[in-house]
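Here the structure is laid out as structure tokens; the discussion comes afterwards.
Shown here: the complex without one of its protein chains, the others still in place.
Coming up: chain A.
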Amino acid sequence: MLTQLKENIVYPEPKKQNIIIEVNELNVYYKNNHAVKNVSLPIRERSITALIGPSGCGKSTFLRTINRMNDLIPGAKCQGEIMYDGINLLDKKIDVVALRKEIGMVFQKPNPFPKSIYENIAMPLKFAGIRGKKRLNDIVEESLYQAALLDEVKDRLSQSALSLSGGQQQRLCIARALALKPKVLLLDEPTSALDPVSSAKIEDLLLSLKKQVSLAVVTHNMQQAARIADQTAFFYEGEVVEYNDTSIMFTKPVYKKTEDYINGRFG
């Protein structure tokens, strides 16, 4: 699926049943800026992994590397291993277009296309060459339902997506990302531009999505991480200081740095 399979890619044994993405010794550079340093981290299947850490510590960079959105940034360079389905996603032979259909991404600022609500969700389907009115309708409806947006917009599917509120727009973006049924969804501060009520809706949504997709969420909101994440990774200056089950991390962090950050002593 993902690659034009070639013999020189190594297929290691799956290490643990429930790990969907395993990052090993990942290094990312922007020109001379070493943004991600030797990061090793698993992302578990059907769970939410929260990435926390102070601004500029490389969370977004890490996330973008997973579905190769970093390829679009001139001067960005990656080394290491991101194992997914037995292959290294950083390999030159990866078809990034196919990869991004399996590993979707949602951005900090809601970014619906300046088109109708329906068109927004139909867009990735068209990219994937999925045709047929009936089929498109079904998937659009299903995606909106999964994103808990269907009831609010079912009578106005042909209206501009930009007429929705910020929170609705973000759920539309999630619905859009779900349309191709990705296995993994990467979310970069999906609620930081939203009000508390809209954020709560998105949190509920992410919890419900856990049944179908594996999620990695960057957040600056400690309570949010504590509420929704199964595992949490603490990034600091490009490195992962600590990774653990959220319940352990937030009650008995191993490192002083983690504790300080979680308790808001710096950031």
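FYI, a contact is a pair of C-beta atoms (placed from the backbone, for glycine too) under 8 Å apart; a residue touches a chain by one contact, two chains touch by 3 or more; residues count from 1.
In this section, contacts and distances are computed from a predicted model.
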From the names "Nitrite reductase (NADH) large subunit", "Phosphate transport system permease protein", "Protein SCO1/2" or "Electron transfer flavoprotein-quinone oxidoreductase", which one matches the UniProt record for the unseen chain?
"Phosphate transport system permease protein"
From the list A:Val97, A:Leu207 or A:Val254, which touches the chain that is not on show?
A:Val97
Of the residues A:Tyr29, A:Phe113 or A:Tyr145, I need the one that contacts the missing chain.
A:Phe113
Among A:Leu162, A:Ala200 or A:Met222, the residue in touch with the chain that has been omitted:
A:Leu162
For chain A, enumerate the residues touching the unshown chain of the complex.
67, 69, 72, 74, 97-101, 104-105, 107, 109, 111-115, 123-124, 126-128, 160, 162-163, 173, 176-177, 180
